[in-house]
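As you look at this complex, bear in mind that one protein chain is not there, while each of the others sits in place.
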């Protein structure tokens, strides 16, 4: 067996971290490069080894942070609370510890009442090996998140990771004050494989990547109003989006939920009979819907702003 | 327990609850003469965008009608509807919106009580029963995050192995007892006693400000760490400013 153990094996130093791909970055790299240099202070870091108490039962490896990083930092000088999921560990899924960290962070945000929260989603949903704990964690996170918003706190979600934002993660994202999503950032409740397994290949071919992207991907979510900002797949773009959305995040109220009710029922009326995302885009006014998946970032942003203004006060 | 029998036992003084296309809407009369709004899902139907929007619209109507009328949500559902159409239309937003409406109702002074009397699973469970302030269940209810055969496919462990593991922990397997132990279900009702009395007793208990499900899960040995981890993060975050 050949063992390479020289410094030559290290990747070259990247002097411009902000142009790093969000999709390719780890959760720690995202947090480090998103926030101001050396401003991040982690709560219950990996050195405390608060690992899942349940994975050993399944003889599965643990991760020291259980795939969730939470802490305090600064974004262009603005103090923020941050949570980031590692999509490569157990698919970023919510387990007991993983979820409880975010619950605690949001409860603190609610009671501090002036610190915005950023959630860097990267998740397949509930971790099945601790499904009941994960499901409840999602319910607790949603309640704490909504209470924080009710207290006037912006809770901004950033979606652009490998695991996407599926299952309960999609529901938490739907509770955020505002979302930024990149092309790669799929948001959905049932994943492609789940739909195919339950309803058959005719309903959804999970191997058809183009179908997955246009049904669940960031462009579609931005176009139907499921996300406010379409980000490019760079740390810098997500940083700009986060900074912008923190300022465009009005607090939760009855009026806002009535506006959301209207927005969502309108969506069913407008697009409820469309068989494919391309049909929805066409009925939004896109003259060449088939060209949308290949549109570069700035062109798509311009088109989206033309077709569908973001609704900042209906979420 | 069947819905008709449940409604009869809950509301001996009468109710206007109707079921249409699997969705439950109406009002029941409480013992003290006050009313309680009733919504829900019957007959194990899945919750898709259409169902979620109807339910959330109803919750908003209750809030808008003023006062602090409690809301009871009765659940015998499938999981979320797993379809291309629902995901195309943004099912995550519809389910989140339903949960937001229930939680906002609670914040604005309405007691929200869930009653599981049949099945529920996954996203449907989170958006309805788990978005209430107090979750009750009747024996025989079958809440599940995911069924064992699907879990077996994903974890690549046989159903027998999963069943064996489920004996030592309530943390992953479906079922009312497991979900009660992890803190999801506050009280399992006695079907042989008047449900009206049991509901009145729940409504008369003081309202807890905090979500105490993680503490309940710890007391019942279903979730050993969640409450402590959440509390530690909470304290560290508060100390950071």
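Each chain carries a letter (A and B) given by its place in the written order, and its residues are counted from 1.
We take it that contacts are C-beta pairs under 8 Å (C-beta built on N, C-alpha and C of every residue); 3 or more make two chains touch, one makes a residue touch a chain.
Note that in this section contacts and distances are computed from a predicted model.
Among the names given as "DNA 3'-5' helicase", "HupE/UreJ protein", "Malonate decarboxylase acyl carrier protein" or "ABC transmembrane type-1 domain-containing protein", UniProt records the absent chain under the name "Malonate decarboxylase acyl carrier protein".
The missing chain, though absent from the view, touches A when the full complex is examined. The residue from A:64, A:114 or A:262 that touches the chain not shown here is A:64. Across the interface with the omitted chain, chain A contributes residues 1-7, 9-10, 13-14, 26-28, 46-47, 49, 56, 59-65, 86, 88-89.
Here is the rule we use: only the chains that are shown with their structure count from here on.
For the pair chain A and chain B, the distance between mean C-alpha positions equals 25 Å. By the touch rule above, chain A contacts chain B in their complex via residues 41, 43-44, 50, 53-54, 57-58, 70, 72, 79, 81, 96-97, 99-101, 103-105, 107-109, 111-112, 115, 126, 128-140, 142-144, 146-147, 150, 167-168, 170-175, 187-190, 194-195, 197-199, 203-204, 215-216, 220-221, 224-226, 252, 254, 257-258, 260-261, 264-265, 267-268, 271-272, 274, 276-277, 280, 315. Interface residues of chain B facing chain A in the complex, by the touch rule stated above, are 49-50, 53, 56-57, 60, 63-64, 80, 82-97, 99-101, 103-104, 107-108, 122-123, 125-127, 130-131, 145-146, 150-151, 153-155, 157, 165, 168-173, 178-179, 182-184, 211, 213-214, 217, 222-227, 229-238, 240-241.
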